[in-house]
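Supplied in structure tokens, the structure appears directly below.
All protein chains but one are shown at their positions in the complex.
First chain written, first letter: the chains are A, B and C, and each begins at residue 1.
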Amino acid sequence: MEDNNDHLVRSSDDQHPANLIPELCRKFWTLGWVTGTGGGASIRKDDLVYLAPSGVQKELMRPENIYVLEMSKQIDPKKRIYLRSPQNLKPSQCTPLFMAAFKKRNAGCCIHTHSQWAVLITLLLERRTENCKVFEINNIEQIKAFGRGWQKQGALGYHDTLRVPVIENTPFEEDLTEYLESAMDDFPDTYAVLVRRHGLYVWGETVNKAKQQAESLDYLFQLAVEMEKLNLPWLSDICPVT
Amino acid sequence: MEDNNDHLVRSSDDQHPANLIPELCRKFWTLGWVTGTGGGASIRKDDLVYLAPSGVQKELMRPENIYVLEMSKQIDPKKRIYLRSPQNLKPSQCTPLFMAAFKKRNAGCCIHTHSQWAVLITLLLERRTENCKVFEINNIEQIKAFGRGWQKQGALGYHDTLRVPVIENTPFEEDLTEYLESAMDDFPDTYAVLVRRHGLYVWGETVNKAKQQAESLDYLFQLAVEMEKLNLPWLSDICPVT
Amino acid sequence: MEDNNDHLVRSSDDQHPANLIPELCRKFWTLGWVTGTGGGASIRKDDLVYLAPSGVQKELMRPENIYVLEMSKQIDPKKRIYLRSPQNLKPSQCTPLFMAAFKKRNAGCCIHTHSQWAVLITLLLERRTENCKVFEINNIEQIKAFGRGWQKQGALGYHDTLRVPVIENTPFEEDLTEYLESAMDDFPDTYAVLVRRHGLYVWGETVNKAKQQAESLDYLFQLAVEMEKLNLPWLSDICPVT
Partner (left out) sequence: MEDNNDHLVRSSDDQHPANLIPELCRKFWTLGWVTGTGGGASIRKDDLVYLAPSGVQKELMRPENIYVLEMSKQIDPKKRIYLRSPQNLKPSQCTPLFMAAFKKRNAGCCIHTHSQWAVLITLLLERRTENCKVFEINNIEQIKAFGRGWQKQGALGYHDTLRVPVIENTPFEEDLTEYLESAMDDFPDTYAVLVRRHGLYVWGETVNKAKQQAESLDYLFQLAVEMEKLNLPWLSDICPVT
């Protein structure tokens, strides 16, 4: 049996990515984000990327299930080279999407959820005749949880409008990559992309920021669905107090 | 006191069926699937079938509460022979339904839930004038969690329509067996059957697959109920991107 | 300091009422039944009655918080005599209502919840012009979780109609007692009474039966609220298959 670099996923530090990813996934399972092995999470530390595998029950994931690769060594996107591959598992189809957040935004963590609130938001937008490709909400305190954007300082303000682009789903998850990258180009300040009838990709500079933004987005999506049921609009023209 | 084959349910391996069934039931209780002792779960390992008992609080079940029988020794369905019977308990009325999934589909695990989302789906279908005997949904990513069908390779695709047949409830649960078996014949590729005003039977080749499909179905049922509240249709004609 | 019979609530047996009541209350808190110290639970073992105190946070209750009294020694309902009273606590106003279930129905356990689903059911009934004093539902599998009635054998069937009487709330909880007792007289087979704009009292011969019926009722109340939102009727005329 060849050396599989198992030392890369063995650490007694609970902040090590190989320990953090299973801990995050356990939490996400209770939130309904990774039901039925859907969704996933990835952490980048310098040049090393740690990835949850495909198909494993997310609330039961263990450090030894984690894939590791070197970002700088990935030349051909069709032929990924892993520094460590768990036995009897398959890499996640989300890998190229996580990589896009790491490469294009220098993210430290990227989270993918199948949250029902995210899916419902994309369905509610789909039946609109205009602006069906972006979720917009403003004048809600939780919006302050989001950074102003890539390479910008500070956080969004209460009166700012949070915008999350929506891309159409594709039969093969890896085919989403080019649309995700286009959405990043079109919305340079976004930290998240909704995938129609599928879920959400959300990232942050650190694990804490990615998790904070993932929780806050899910909060806003659930709130927006409840607002729709109660005929309350997502956008309002409350002016800043002067 | 006669020998009751207690060794069959004693193992230090947490993957042993007698340990897995209580663990699954605890989880299902928190999901609202086995409220008030309703629902249940069964695992088959080769010729041995492990069954949760009737009436026990599902979140408090223990390995010593598990029934065991040999599939090959069951000649008369009216007179079941147990290899191990827990004292002071009764076998579950679901037993013949679990057996149907094991015999007709070679399943390794079968789960029965009383999920409110499953019940609501059957009620929403019941008031339709047509197609009231099958739940259909398509163009939702979570559909990919389902296998293509019995003895078929691969998983359903995003554009495929997931179909789950609905059978009518009967006063005695064991009387459902023939209707369940008919539904299996009519829908040879299904991994699940809804029971009107009652709940769901869902199975898989392995415990992991059965659980993944159970979670994914419940996700889709809840999503579909929310879609109904928001006047969003379950079926859409989004075409595959070519 | 006088002897306070602390031995009555000290036991290493997790099935002892002084251990079971805190365990049940922890569970009920997660279900939203005893929010903000509302609701409660009581267990009777032969002549001894064990009672949760007033005002204590239900998820943090401990065996030493439990009151104990002898049923046979309670002559004057206005002047209750406790065998054991925890220091610095007050007895629950629910005490006479729990006692009614023990005396009139020989119950072994009585549970009081402030479940929002129970409250909503009483509000939905209140605006009806007729039959506003009884909740009725039929043709739902979970109905089988209920016994046929006091001193009767067996369980309700799938086609039976479950009936739970509703009494009006009173400013002081102990004043509910006479109305609760009247409802027991008018509905001799019920195991539960709804209190308008307040919650539910539900009991059973044993702790397990009381808990099973409490969970099953809450399941049916939540289901019925969702049915109302979806314009699905609580009663249907599906006939028994003959």
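Structure notes:
The rule we apply is simple: a contact is a pair of C-beta atoms (placed from the backbone, for glycine too) under 8 Å apart; a residue touches a chain by one contact, two chains touch by 3 or more.
Model, not experiment: these values are computed from the prediction.
Interchain touches from the omitted chain, evaluated on the whole complex, reach A, C.
Touch with the chain omitted from the figure is made, among A:Lys45, A:Lys152 or A:Lys229, by A:Lys229. Among the residues C:Thr35, C:Asn208 or C:Ser236, only C:Thr35 touches the chain that is left out of the figure.
Residues 139-142, 145, 157-159, 208, 211-216, 218-219, 222-223, 226-227, 229-230, 232, 238, 240-241 are the ones on subunit A that touch the missing chain.
For subunit C, the residues in touch with the chain missing from this view are 32, 35-38, 57, 114, 116, 119-120, 123-124, 127, 168-171, 195, 197-199, 225, 228-229.
Note that only the chains that are shown with their structure count from here on.
The minimum number of touch steps separating subunit A from subunit C is 2.
Nearest to the global CA centroid, when each chain is reduced to the mean of its CA atoms, is chain B. Fitting subunit A to subunit B on C-alpha positions gives a rotation angle of 90 degrees, to the nearest 5. Contacts with at least two other chains are made by residues 229 of subunit B.
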